[in-house]
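Removed from the display is one protein chain of the complex; every other protein chain stays in position.
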Amino acid sequence: MYLAPVLFIFIPILASLVVYLFKNKFATYMLFVSQLALFIIFFLYLRALQTSPELSLIVFGGWDERFAISFFNDRLSLILIGLTIFIMTMVLLYTFKTNQKEINFLFFLMFLQGIFLGLLQTNDLFNLFVFVELMTVIVTILIAYKKTNHSFTAAIYYLLLNAVGAIFFLIGIILIYYVYGSINIQYLIQNMNLHSDENLIKLAFVLMMSGISIKAAFFPLFTWLPRAHSVAQTSISALLSGLIVKGALYMFIRIYLEMFSKANYNMSEFFFYLGAITAILGVVFALSQNNLKQILAYHTVSQIGIILMGLASASELSYIGGLMHIFNHAFFKSLLFLGVGLVIYGYQTKKVYAIRGVFKSMPWTSILLIIGMLSITGAPLFNGFISKTLIKYDFKDDFFKMALFTVVNIGTVTSFIKFSQILYGPKVAVLKQNNLTQLISMSLLGIGCIFIGIFYISIGQLVFNTDLSYVKIFDVRQWIEYFTYIFIGMIIYVYVVKKDFKPFKILRELSVTFENANYMFILYMVFISLLMFFR
Amino acid sequence: MLIKRITIILLLSFVLYLFIISIANLSDIYNSAGKDFFADNGFYDTGSLNLVTAIYLDYRLFDSLFEAGILLITVSGIMWISEYNILTKNAPLMLDKQKTSELFITFSRLLYPIMFLFGIYIITNGHLSPGGGFQGGAIVATAVLILYYIDISKSMDVNKLLNIEKILFILLVSIAFISLLTRNEVFTNFVPLDGSTELKSIYLILLNLIIGTKVAIGLIAIFTVFLKEGR
Partner (left out) sequence: MNPILSFIVILIGVFGLATSKNIIKSIFCVSIIEVGTILLFLNFGMYEGGSIPILNSIGIEIVDPLPQAIMITTIIIGSTITSLGLMLSVKIFHHYGSIEWKTVLKRDI
């Protein structure tokens, strides 16, 4: 059990290499064996951590802790490790029959799982950089896997923008090493306040935050996300939206909320308003799109904004809300993407206005899609409601912030009313795949959504170690609030969105070129440095 | 258009100004804890005179494993992206179309063994003089690539190169794990701490050779795929 963090990384990598070297159809069944082994080791490790908590830190080579690489697991990383193993198993189940002969695809997918599990556990800044770059390269190859025109464009846009972000993160690392003498994250968390007034450390903060903001898709820098998530294959889109973006948010929590917490930089208000702008812009763009996958991709941007609003707040419950929304978002966004993949395959088109009658033609898929839609809009009894209510806790007395949050919620509801138009209509002949594993994986995700929505108090106590009884799902006011949102959303939809006015056409065709994306990156960096240095 | 360029230059000069005022007192805030630790303990812990090799083969071996891994992934990715459906093994390479001069071919024939030997020297002496696995691997790759100019009809089978590379990666990870049995710590030298310097350098030479071969094969494979792409 001492070596469990190392086994998390090397079991998927070894499985991927074995699948590649023996190009045999039966070797691919071994992937499920490896996933089962990961689950078992994870639960045994959790049990061992409760009795002997010194197992959470491993120093490789036994050298002095400040100068060697180490792994550190606390509650945050363990939650995300469990989420990763679960979502990867679901994606493997979904894509198994169609991709069983595609040895390269399974090789890259399993390697990605190993690298992502390494990123969540590492305690060394440069090791974090190496894992981030590895993840960028593998995700580029997976986006370009289908080899169509648009996938190559999306892949190179993603690669160059994220490479620039990672290099700026690296420049911040050397500035910190020069002043502190060590790049161990836990050591820096405890000793950050010794030198945090130096100009050099403020510059390091600016550079590292700019690099992380590109990868986490904050306001001016999210232009790579809709492109990449909508042209990839369905299983890769679900994985990207559900999991890979959360890696960047994990880095944000570690670097900003933990490492720079003792240096009094007072940037929380800035990040809160940045999250609000991201959320509102994501919803406005989503309302104007007609392509099913692009609507879901823009919704990922807006949910990241909501998570940022929760993480950047001062109170503990809002932070737990943001963390829980990371967890819930993985569940319902993957469910929506996987379901939409089946719909697109059945109807052979991606436009919202051309698809009708899903409820009568594919009943089980449409029930699962309805579960996903109710979760993302925050209906009581589903998991989105829990996390959104927790995030609202911090500013329940502040009228302006509450108004911003309500605007985002109404926009989300409107956009999913537009999305749900595909369900109505008579029965149409569709191409069916008759693939049981796909339905099993989607049903497990849907059951997970409902389960978290109902049993949230015990989950809060067990997983997050907090008392979540602030959230009441049978409170009449919450139900009235939700139905008011639906009512306002329907009015906006019928009178504004359906008529398809000129501004929506302009927004739909807006595409930011690569030079403009870099121009906005420079503006963002200058803006943060103005706030840091001259306040 | 010109306005945009001028604004970009102004913004970037503002960032440069911030950098200049940040490094005003550079020598005062230097924390030499890292440098002192490596200078004092580097030789006694790892057995190599070259401290840079000591860092990437013993203190931070974990980074080097994944650096080998990124080369593996990139070569497989480039191979997948450029696959054509017809047999690529018999495809003529792009250099057929140009006529390389006779002078160049003769000098390459002279230089090839010298470069190859120099690369192997740098790989094996990584722990005593500047050099190491990564640097020597790049030199060996350049030496083998000169072969393409000498004799164009011979080309390497990229699939076999990829398989060899993956087996080398598994071998590298296994050697890194051996230290668990002998010293009860992962990812470090398998000779115990009080062993002699000669025994410790067995591990260093072995790892340098494997890393050098891996890097050389990876770079040769990338170049071969690019040459075949342009036919």
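As written, the chains take the letters A and B, and residue 1 is the first residue of each chain.
We adopt the following convention: a contact is a pair of C-beta atoms (placed from the backbone, for glycine too) under 8 Å apart; a residue touches a chain by one contact, two chains touch by 3 or more.
Because the structure is a prediction, the values reported are computed rather than measured.
Of the listed residues A:Ile156, A:Ile344, A:Val463 or A:Leu531, the one in contact with the hidden chain in the full complex is A:Ile156.
Which of A:Val137, A:Leu390 or A:Val430 touches the hidden chain is settled by the complete complex: it is A:Val137. Residue B:Asn50 is the one among B:Asn50, B:Ser155, B:Asn208 or B:Thr224 that touches the chain missing from this view. Hidden from this view is one chain, which touches chain A at 126, 130, 133, 136-137, 140-141, 144, 147, 149-150, 152-153, 155-157, 159-160, 163-164, 167, 170-171, 174-175, 177-178, 230-231, 290-291, 508-509, 511, 513-515, 518-519, 522.
Residues 4-5, 8-9, 12, 15-16, 19-20, 23, 26, 32, 34-35, 38-39, 42-43, 49-52, 54-56, 60, 63-64, 67, 70-71, 74, 77-78, 81-82, 128-130, 132, 134-135, 215, 222, 225-226, 229-230 of chain B touch the missing chain (whole complex, contact as defined above).
Please note the rule applied: only the chains that are shown with their structure count from here on.
Residues 3, 6, 10, 13-14, 17, 20-21, 58, 60-64, 66-69, 104, 107-108, 111, 115, 118, 126-127, 130-131, 133-134, 137-138, 140-141, 144-145, 147, 177-182, 195, 198-200, 202-203, 519, 522-523, 525-526, 529, 533 of chain A touch chain B in their complex.
Those residues of chain B that touch chain A in the complex are listed here as 4, 8, 11-12, 14-15, 18-19, 21-24, 29-34, 37-38, 45, 58-63, 66-67, 69-70, 73-74, 76-77, 80-81, 163, 166-167, 169-170, 173, 180, 183, 185-188.
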